[in-house]
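Of the protein chains in this complex, one is absent; all others appear in place.
Moving on, here comes subunit A:
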Amino acid sequence: MARILSLAEAVAENVKDGDTVAMEGFTHLIPYAAGHEVIRQGRKDLFLVRMTPDILYDQLIGVGAARGMKFSWGGNPGVGSLHRFRDAVENQWPRPLEIEEHSHAAMANAYEAGAANLPFAMLRGYIGADLPKVNPNIRQVTCPFTGEVLAAVPAIRPDVTIIHAQRADRKGNVLLEGIVGVQKEAVLAAKRSIVTVEEIVDELNPPSPNSVVLPTWAVTAVAHVPGGAFPSYAHGYYPRSNAFYIAWDEIARNRETFTAWIKENVLEAKPEDFARHAAKSAKAA
């Protein structure tokens, strides 16, 4: 059964130094508040996993919390580069970053394999592409029925997956809807999971046609953090702050402005600040 905890308790109990951590969200419902709590608690040597590491992973990499990252697209969508990620790969600042790079299709399949308790995923992928030459975790498997050679990648099995969702009930059942990404698979693939939610309600109803429910017994901890996905968004609650994604390019471009931003907005901030940011974003839209 999921325990309903404060965010600080949920992170302290479930995220350890050296863990493989997936903070998922495909543009939507990215768990920013939880990621900031991980930074505040000073976690080290994390191996980060995510299909689309964007600003949140730029922040974790920039503060030196990550020893490595498994990913398929690392940019600021529609804006450009992740400057902290680039600085780590190109100049090893603030520390070297081991990277394991895949395609989206492979990552999605690998999470699904993890959720399905399979050792690997297969796909008709990477044909003619160079990634298999630089990533020894992209291999081949031959179909025993047709002889077709397919790509194979290891299942993703995070120590802990962290996601954000719209609602949980008081028992810890979780509902998310809208663009649902790969979060269900990422939670089911992990040993432990933390879900931050916009609201804790008596009843999850009414779910929308594409809503996803994660039952309480499949989740480790639930924390109530309104606005916790900002500047990403929670469908039905507040919109994506595209203006912040654009503004991040300037903040992250040099080490000093980045470090000052982290100090002010993460180290000296609280999870409760997210509600205010999201409310402002909702008002502006």
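One rule holds for everything that comes next: a residue touches a chain if its C-beta (ideal position, glycine included) is under 8 Å from a C-beta of that chain, and two chains touch if they have at least 3 such contacts; residues count from 1.
Criterion: contacts and distances are computed from a predicted model.
K.L.:
Pick, from "NADPH-dependent 2,4-dienoyl-CoA reductase/sulfur reductase-like enzyme", "Cytochrome P450", "sn-glycerol-3-phosphate transport system permease protein UgpE" or "CoA-transferase subunit beta", the protein name that UniProt gives for the chain of this complex that is not shown.
P.N.:
In UniProt, the chain excluded from the picture bears the name "CoA-transferase subunit beta".
K.L.:
Which listed residue (A:A8, A:V89 or A:V141) would be found touching the missing chain in the intact complex?
P.N.:
Spelled out, the listed residue whose C-beta touches the missing chain is A:V89.
K.L.:
From the list A:P31, A:G74 or A:G172, pick the residue that touches the absent chain.
P.N.:
A:G74
K.L.:
Determine which one of A:A12, A:L118, A:L131 or A:V213 touches the chain that has been left out.
P.N.:
A:L131
K.L.:
Would you write out the residues of subunit A that touch the absent chain, in ascending order?
P.N.:
Per the touch rule, subunit A residues meeting the hidden chain are 26-28, 32-33, 36, 51-52, 71-75, 77-79, 81-82, 85-86, 89-90, 101, 103-105, 108-109, 111-112, 123-131, 134, 148, 178-182, 184-185, 209-210, 212, 230-231, 233, 235, 239-248, 250-251, 261, 264-266, 269, 273-274, 277, 280-281, 284-285.
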